[in-house]
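Only one protein chain is missing from this complex, and each of the others stays in its spot.
Note that the chains are named A, B, C, D and E in the order they appear, and that numbering of residues resets to 1 at the start of each chain.
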Amino acid sequence: MKILVVNPNTTASMTDKIRETALAVAAPGTEIVAVNPSDGPVSIEGHYDEAYCVPGLLCEAKKGVAAGADALVIACFDDPGLEACREVLEIPVIGICEAAMAAASMVGHGFSVVTTLPRAVPIIEALAFKYGFERQCRKVRSAEIPVLALEEEGGGAAAKVREEVLAAIEQDHAEAVLLGCAGMTDLADALTKETGVPVIDGVAAAVKFAEAMAGLGLKTCKRRAYETPRAKKYTGAFAFAAPEAGA
Amino acid sequence: MKILVVNPNTTASMTDKIRETALAVAAPGTEIVAVNPSDGPVSIEGHYDEAYCVPGLLCEAKKGVAAGADALVIACFDDPGLEACREVLEIPVIGICEAAMAAASMVGHGFSVVTTLPRAVPIIEALAFKYGFERQCRKVRSAEIPVLALEEEGGGAAAKVREEVLAAIEQDHAEAVLLGCAGMTDLADALTKETGVPVIDGVAAAVKFAEAMAGLGLKTCKRRAYETPRAKKYTGAFAFAAPEAGA
Amino acid sequence: MKILVVNPNTTASMTDKIRETALAVAAPGTEIVAVNPSDGPVSIEGHYDEAYCVPGLLCEAKKGVAAGADALVIACFDDPGLEACREVLEIPVIGICEAAMAAASMVGHGFSVVTTLPRAVPIIEALAFKYGFERQCRKVRSAEIPVLALEEEGGGAAAKVREEVLAAIEQDHAEAVLLGCAGMTDLADALTKETGVPVIDGVAAAVKFAEAMAGLGLKTCKRRAYETPRAKKYTGAFAFAAPEAGA
Amino acid sequence: MKILVVNPNTTASMTDKIRETALAVAAPGTEIVAVNPSDGPVSIEGHYDEAYCVPGLLCEAKKGVAAGADALVIACFDDPGLEACREVLEIPVIGICEAAMAAASMVGHGFSVVTTLPRAVPIIEALAFKYGFERQCRKVRSAEIPVLALEEEGGGAAAKVREEVLAAIEQDHAEAVLLGCAGMTDLADALTKETGVPVIDGVAAAVKFAEAMAGLGLKTCKRRAYETPRAKKYTGAFAFAAPEAGA
Amino acid sequence: MKILVVNPNTTASMTDKIRETALAVAAPGTEIVAVNPSDGPVSIEGHYDEAYCVPGLLCEAKKGVAAGADALVIACFDDPGLEACREVLEIPVIGICEAAMAAASMVGHGFSVVTTLPRAVPIIEALAFKYGFERQCRKVRSAEIPVLALEEEGGGAAAKVREEVLAAIEQDHAEAVLLGCAGMTDLADALTKETGVPVIDGVAAAVKFAEAMAGLGLKTCKRRAYETPRAKKYTGAFAFAAPEAGA
Partner (left out) sequence: MKILVVNPNTTASMTDKIRETALAVAAPGTEIVAVNPSDGPVSIEGHYDEAYCVPGLLCEAKKGVAAGADALVIACFDDPGLEACREVLEIPVIGICEAAMAAASMVGHGFSVVTTLPRAVPIIEALAFKYGFERQCRKVRSAEIPVLALEEEGGGAAAKVREEVLAAIEQDHAEAVLLGCAGMTDLADALTKETGVPVIDGVAAAVKFAEAMAGLGLKTCKRRAYETPRAKKYTGAFAFAAPEAGA
């Protein structure tokens, strides 16, 4: 089984960290392919960045399917481009926010999320609502750090994340804490051990759920919501991306 | 006052129809600028098309602000790129779905929507939830026509829309019916007259609400959800779109 | 275009303040008629007061329509009598709470409300739910002042309102703050300027939305919820108000 | 114990029918006082009629308390004036819609309501939301009869109600059916016997719940939502109704 | 009329306290039978304890009906076995949480609950949602005491409950406070007197609502959700409990 993990920003060091996590949890027979687009923002912080990461994500997704991927993981906690990928692919597509929330709901009654910047808070709150976890999501907390601070050694970003994780447990009575950025993927295990509360990384969760969905032989339904894009002309710079007849 | 109306697809005939509607409802002192991007899909039918229309929409939005626009209307009923535009602009940004639903809620207790293809139904249902109109939205109906059928003379598209509008009134007891595609903008008045029920076109509603918001001097709040995008590097083909420091 | 603005309490100084705001935002061609009933409570603080303001409001509304009004604004943040007015009139009827919440939802992701007495808090919370803004309404705050304190010079009421507006921004992360009483209408602009966050007055918002709705030619749907009252006998003191056949 | 039952319309024959039901279910020690105001609409069909029935209801409620009532039942299925009565009284106030829905929720998983005119449907749907029964309320059905048709012998109104009750059981799978008008109070027992499904009359339910609440010694909380109206001046025709200091 | 009150744990002193409350509020003609099973947990603190109390509760419920009970009250605030009892009985079945929440909703706009251990908080929050009171339930508070501490003299349990009741009123603005454990039944009256806010005991509320429901002649609907259990074989230790044909 081959799982394609796309980091939708263009920072290779984050892709490396994501690949490492994916490899660490993958089952024996699972091949992990972790990539990022070459075109787009170096980090995704808000809707504007999301808008410019999705075309690159879609390209990587299509390439990965051509190369035989059995499932796709979108490795950004905003789950950008989730529906667009589901339209254009038949293999299961899993967002890391979606996977982390589903996993949390199976080991605790309510969870909190610790993310990077305050501007991500309303985005993740909206995702909790979209997926139906609005009653289980106690609070979305910001560590008040930019995404790329997580790539810097010694910058104190990990300490700020830890502080909010502890606050989530003590103040929100969170029974699971989600790390709300793919760049935090390396912090989950130590925090779980320290706190005794499940601290869940979406990358790991999504890889395992992708294995599960592919193992079940499930495909995205091609009726209605995720119907294949209709063949049509795209003009100008995006002409290359136009859906083809029979696609 | 100058209202920028962006049709996010690249079909100029639809932009012309939208401009006509906007001009017809604009107040005496209002200048209407109606444009479409040159790069992107010729029609927007689903999330994949949305993904490729937003970069072009953002370019037109920025150009329009540089040229003095006081408010932006996004003239596609999926309200694509609404949050991204609100991040990058200070002027009020109004989606035509959002405006149509708000207007409907002021003249009736519950409304239905008539859109083009079945694949748009879940998208519009999700918008109703996002804006808080899920209890007022009785049903989203599809006329089972592609968007560009509305640009063809004599193809029967208008007749199919009319049929669903009548069904919404009789079967859903809709007290207002929204036309769920900017390409239907020319059908509203006749249907209102025929049925005696408000049949609401989002383009007209959004233009008037944009006048209202600009007239109130309201600006998009630049804290948290719609904070200006952070200055950062964009790589490759999208380098031009990178948010600048001080942007 | 003629907009009728009814202050449903009987305090003329508040009507004057409301008229001033309405005139300040009205478009060039808009005539503002601002009135209050002669019978009823001098201020509206709770459901009991509401019950005794609605008959007077209905009289003013009917008189205004007879005099050619194109839209009605109900200038009390409890939106009393909104549905009754919609039943008995065909012109659009806009409540100032409804308008303020709709405007806020277009410039920020979540808003708070600052109202007068604690007893108004559950009323406004219920309105947020009724209009579908319960997820966008972060908090309804009370400045702990009676309505008529806003009519007194030097009583400190404005300072208390300002304090709660600042708290809404800092503590609730409100991206817009609504002034939850028509008597606060003169405070919005200074608070917007001071805080950089949209502080929205419902009177202004409702006047502009009324212009928009009338400009769109929209009428209240006369089927089902807002059907014209059925002709019938009213007994005793209210005989004069009985709906007539053909009304 | 004395239970005051106010029919808020001015039709004495309906008050008589309501009194009969109340007497039939009252416990041995319970005195029933059933009255209607002299001023107001002869039937309540929509928000406009509601607006003109509440002042009369409030007068009867205050008189009843002065005469020693231990609880108040508002005998109109729209529950008009419920909050206003709770503000001005300390004794428990029960609406017949509220009571019927609470009773239904204790004998079945989901219920439907059969009311009079289509215009009552959105009003009762809104009440289901307000009381929290929106998930248990399967459907609100209209028998398409005016309220006073229920007062006429041989007019076929009862047959139309019965037809909708049967449809609620067969089509909605209703496990309880509520009679959505006080004028239907005499129909419940026969329909329960015929169908084997609880057909619940709100008048009976409210009288028994009023006995229960008064028997528990519970009083309406006088903080916040139902605080006693503040002493203030009422002008003109309603001067008599002004809340007094110390009220 | 005979009301069966089952305390589903096996602690007789708590059953005695419950019986005392029930007797104190029962109407003149009401006979109270208060019992507990002999098999099961001595207190109910969480889902595991619930699982082992329900078989004993069902036995007592069936015995009570055989002895002529007209209604059943389940005297544990988790309302364990409510649906199972409704399936197997025809008489009305009332849970004390359900009754307390319904009563609270009739005397105040929002309530809080004070329960025993923190583990009960999510259980009661889920009940509030199940019954539709999630918008009226302001907060579920834990006094951080085990259930049986309420049976000990001088252990300070009552003082801790009082402290949380006061906090509910001051901090949550609760307009009613529910005592979230049958073992607190003796504390309600004094706390109501002290605070002036209705402090509601579910045992008392459920007994009065049971009288009301039985007085109305209402029976549990035997269609769909609460249909009589189908006749079938039970194996091993539970063979005795198998539903019989015609049961």
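In this text, a contact is a pair of C-beta atoms (placed from the backbone, for glycine too) under 8 Å apart; a residue touches a chain by one contact, two chains touch by 3 or more.
These numbers come from a predicted model, not from an experiment.
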Where the missing chain makes contact, among the chains that are shown: A, B, D, E
Residue touching the undisplayed chain, where the options are A:E45, A:E125 or A:E175: A:E175
Touch criterion as defined above, residue of A:G68, A:G132, A:G156 or A:G236 at the omitted chain: A:G132
Given E:V121, E:C137, E:A174 or E:A205, the one touching the chain that is not displayed: E:V121
Subunit A, residues in touch with the chain not shown (by the definition above): 25, 27-29, 92-94, 98, 102-103, 105-110, 131-136, 169, 173, 175-176, 192, 196-198, 200, 204-205, 208-209, 211-213, 215-226
Chain not shown, touching residues in subunit D: 109-110, 135, 173
Residues of subunit B in contact with the chain not shown: 118, 122, 129
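Assume only the chains that are shown with their structure count from here on.
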Chain labels contacting subunit C and also subunit D: B, E
Centroid-based (C-alpha) most distant chain relative to subunit A: D
Centre distance in Å when subunit C and subunit E are each reduced to the mean of their C-alpha atoms: 44
Touching two or more other chains - residue numbers and ranges from subunit C: 109-110, 118, 121-122, 129, 135, 173, 224-225
Graph class of chain-chain contacts, one of line, ring, star, complete, other: other
